[in-house]
Structure formats: structure tokens, C-alpha cells
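A single protein chain has been omitted from the complex, and every remaining protein chain is retained in its original position.
Take a look at chain A:
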Amino acid sequence: MSASAEATVLITHEVGLHARPSVKFTKLAKTFSAEVEVALAANGPWFDAKSIVKVMAAKAPKGTVLHIRAKGDGAGEAVGALVELVRRDFDEGVDHARTA
């Protein structure tokens, strides 16, 4: 049986899931072997969370509820780590937000 997990998290970062945050997000997603996807709504469309091209294409601004789901080995850990990253505002102070 293959593991799967799903969660939602509110994007509070000033520029949303854009240039710099999306670099961090996809880099972290790639450290898991599970298949990870993101969406702006529960019913999709779903985007590959390991592809910066796809994540940028999702155009998720500040205030968006991001849906994250994973399938396969370490699915739970992957979703948990990504949710944490978004919750920590991508590890950026407020003064960084302006440039991303």
C-alpha cells in the first residue's frame, strides 16, 4: 500500500508563492521521493510541486490557501515539511519580502 497525505496552508508571504519562495519550495519538494503536488483549490488543477515552472504558473498570491498532497514514500513527511516552510513564511523576515 502506498502512503498518501494532504494538507492545506495559508500563504502569508508578501509576494505569494513567487520567485524566491518558489525556489525554496521546489527545492525542498525535490528532497522527497514521493510525488508531490500543489493546487489553489481542493478540486485542482494540481501542479507538480517539484517544478518551478509549474509552481510559478499556479500564481498563488498572498492570502491564498495552498493545497498540498503527496503520494508514495515519505508522503506524510513531504507534506508536513512543505506546510511548515509556508507557515514559516519561507524563512524570510518582513524586510526581505519586497525583493523576491
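Assume a residue touches a chain if its C-beta (ideal position, glycine included) is under 8 Å from a C-beta of that chain, and two chains touch if they have at least 3 such contacts; residues count from 1.
We adopt the following convention: contacts and distances are computed from a predicted model.
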### Query
What protein name does the UniProt record of the undisplayed chain give, "Urea ABC transporter ATP-binding protein UrtD", "Quinol oxidase subunit 2", "Phosphate transport system permease protein PstA" or "Phosphoenolpyruvate-protein phosphotransferase"?
"Phosphoenolpyruvate-protein phosphotransferase"
### Summary
Where A:Ala3, A:Val23 or A:Ala81 are the choices, the one touching the absent chain is A:Val23
## Note on the structure
Residues of chain A touching the missing chain are 14-15, 18-20, 22-23, 26-27, 48, 51-54, 56-57, 59, 61-63, 97-100
